[in-house]
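Here the structure is laid out as structure tokens; the discussion comes afterwards.
Other chains of the complex are left out, but the ones given are in their true place.
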């Protein structure tokens, strides 16, 4: 899947009004289901999930603020950001003064519509450009939100690609944000790209992709899969995957889980600017996967992190804010990290007393004395020396400074020569 | 107790001639006993204390060097630093040449009288300004030290403030120095300020303040309390507490005891210049408390450390060298560190699978989407995430970068919500 194809997906998903429940998420998952095998889960309102309860389902058809002339000064049809998520139905006439507590703007970014939502409190509101607010007269205004908040379902999608081992890699994307491109349609699109590429490989790990509303979606999945959670060996959340900023990896709570090591290795060996952040209990659904009861090895990959770019959670986070190139770069980085997870192993040197005679086996150059040594030979010496059961290939790559794939290839050659066995 | 009140105490104590035994220490402790509840201990000469023996008691009434004209060229009545501590009685007439080996000066600070003492060797001497020495003719001189060195007692004072727990915090000040203000009347005064403030609080810990002569006093206390030493959970010596220099904390021998963590945290979060030094087996009575057999979590708080200021152990260390402001600052720093010790605890998250729904409990804002998050909410997320029995609040404060009290308040709120229990 090319960067352009991922960008086209972002554009296709952009107009849908998603929230943590409702037809926007359902329609989003339908579209993803056209591209990958996706199982859709529907969990009824009121279901107890860990410490939470699945909320009522929210749907919205229309919303506006009309002035006395009948002109829609704020119109849901123009941008679904205009309505505070989970707003209860409203049909009223009120002055600006009465309406004002329900209006959200960004005074310092007067041309942008903010994104606001109120999941678990029965409230309502509108988001609008601050410059629009400033142009409004005292009213009265006709205020209408044609929404429903009723018993229904929470919807999420799961795509599982079986590997040769039951151990799983989890990639999780939140699908609950309305028309915001980087957060998180770009993350969704990169995840789709990963699924399609993995489907053509024969991976060792079983891969589980989760497309679920933030927080409550992850909590629902965890609640329904509690006895299978320990199958997840590695994972990351994927968000803000398409902006022009440098890649940022936030470590799992463990701080030195294999995924943390793999992502750090891939980013630092890229030679390009990047950030590696310590874990914090905020951000995306790594919050849930890394809660102390689960404590999974799940980090978070973004480009510019949440809140750190001015377009964040505003109408400026539109498809023009994300690029095919950035999404392709995020995809390649994920792929490189997954390659490390796939190939990383721990071996035992079967000839650990002195170096084995590699030359006799055709694995070592026959002419001595040169001051350079071929990297592939160095990789074999490193693998042999450190394969005492304590070091895995990724650590050997780091300590040797040699490329991971060269080290892994050396290990393969040594296994073929019966000098090494996998642990 | 204000800085001014502490400074007034320094001035009141300054004229007394203290040594490791004798009426100077006794009178000092009497004055302290007017300000705080203080138990005075008298330990007889000859008592075996660990590897040591309580020495004879030394007292002095007068001492001088008189020239042929009958003029006192060196006079104990002018400054008690003029006599080497523990000098045996002398009454003799001698030339300058005979007297010279008994005279101590500071050639590089010719206007200052040094402080010298000879505790455990029967000797005598005078300390004087080098410029005085240079003005002396060949003599003869009448030399007199009217002292006694006889069986008596070693005297020290103890003040115990019971807390709700038997675990103790030890604060120890040496009281054996004669007219030297920073070393250690300022330390004594700050300790008195701490006692008075603690007496109005309801502390968790039991606080033990020790006012004892250096080395032999600490050793005597340790010998007499050997079976109770393990009650001391935290502690520090307090000295050089009033000069204008930056605060300096020297770690306990353990290097990462809770007191070390608390002092480092308080100093580094102050944002002001400060020093944190590794342990060394020299300095004040932390030498004894941190001897390997005891190895207590006892550090040392000073402003400029011993020996690192030119006024150290000279007549320039007078009440003008210490300020009310510096002593008040030292007191506040101690108080902040004790606050950390008092509030620091380890908790267990009772809802560790996923985040608990804080909003339902009124602990979390109801409107999502904003890029800022309130620090108090962040503090709750951090406390929940790290309360797995492995991390205490101080570590959570450090890792989160949030103020310790905010973290501790968050823990209190979570305990009230029955989401956390103290371990």
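Order of writing sets the chain letters: A and B. Residues in each chain are counted from 1.
By our rule, contacts are C-beta pairs under 8 Å (C-beta built on N, C-alpha and C of every residue); 3 or more make two chains touch, one makes a residue touch a chain.
Small disclaimer: the values here were computed from a predicted structure and weren't measured.
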item	value
Homomeric assembly size (copies in this file), of which only 2 appear in place	3
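What we mean here is this: only the chains that are shown with their structure count from here on.
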item	value
Centre-to-centre distance between chain B and chain A (centres being mean Cα positions), rounded to whole Å	54
Interfacial residue positions of chain A with respect to chain B in the complex	50-52, 84-85, 114-121, 123, 215, 218-219, 222-223, 226, 253, 278, 280-282, 287-288, 290-295, 306-307, 312-313
Touching residues (chain side chain B, partner chain A) in the complex	349, 351-357, 359-360, 366-373, 378, 381-382, 384-388, 399-400
